[in-house]
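One protein chain is absent from this view; the other protein chains keep their places.
On to chain A.
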Amino acid sequence: METKENKLSSEFLCGVELLKQGAEARLYRCHFLGRPSIVKERFHKRYRHPALDDKLSHRRTLQEVRSILRCRRAGILVPVVYFVDYSSNCIFLEEIVDSCTVREHIASSLCSNRELEQLVEQIGQILAKMHDEDVIHGDLTTSNMLLRPGQDDVVSQLFVIDFGLSYISSLPEDKGVDLYVLEKAFLSTHPTTEELFEKLLKSYVAASSKSLPVIRKLDEVRLRGRKRSMVG
């Protein structure tokens, strides 16, 4: 069954340009009804037990589409979903042309401190909006945010992508962990940016109407777990 499905998906994607292989999906670039689009294929992961793999791939495809739609309704910039094929776990998404990941953007060090501050403030505002909609992203990193730089009087646009681990929850705990995941990824990817991340949190707090218990949970989650240095 798995091999047949695998074959099917690779058949209709054969000849399509493979863009990259992410952690759990392959991304292809193609045109869908004339529009530049990305096909995200959750292919069969052979290292996992087939039962577990089927469940995870299906659940994540479903969840990704749901969260994208919910974000779009709230006015958060995300790629448009053109089409979903649940039998092969493929999502056809709008291609965010002329964009780069926030990670690349920060690493390129082409931007001034002021620009970086503006960028993280923008990230904080978007995450606040997303959390106020009860969307928990589940894998917030600077690789999962795309930046389309603005020119002249056009402001730069920030897209959130990769909602594979997302889910809906109104619990401050889940939102706190979401921010914690971002904090760790942010600080390990971009060393010595603690101040920048503080700015991000500040703008999150300012923009969110329910931030107080979330930040309290974030402080709690930071102290959890083993081998953490004891302060206070």
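The rule we apply is simple: a contact is a pair of C-beta atoms (placed from the backbone, for glycine too) under 8 Å apart; a residue touches a chain by one contact, two chains touch by 3 or more; residues count from 1.
In this text, contacts and distances are computed from a predicted model.
*Asks:* The complex has one chain missing from view, so what does its UniProt entry call it, picking from "Large ribosomal subunit protein mL60", "DNA-directed RNA polymerase RpoA/D/Rpb3-type domain-containing protein", "Trafficking protein particle complex subunit 2-like protein" or "N(6)-L-threonylcarbamoyladenine synthase"?
*Replies:* "N(6)-L-threonylcarbamoyladenine synthase"
*Asks:* Sort through A:39, A:177, A:200 or A:214 and give me the one touching the missing partner chain.
*Replies:* Within the whole complex, the residue contacting the unshown chain is A:177.
*Asks:* Of A:79, A:124, A:138 or A:172, which sits in contact with the chain we cannot see?
*Replies:* Reading the full complex, the residue touching the unseen chain is A:138.
*Asks:* For the chain left off this view, which of A:45, A:58, A:72 or A:148 is in contact with it?
*Replies:* Checking each option in A:45, A:58, A:72 or A:148, the one touching the absent chain turns out to be A:45.
*Asks:* Counting contacts across the full complex, list the positions on chain A that touch the omitted chain.
*Replies:* 21-24, 45-49, 51-52, 55-56, 103, 138-141, 143, 165, 177-178, 180-182, 184-185, 188-189, 191, 221, 224-230
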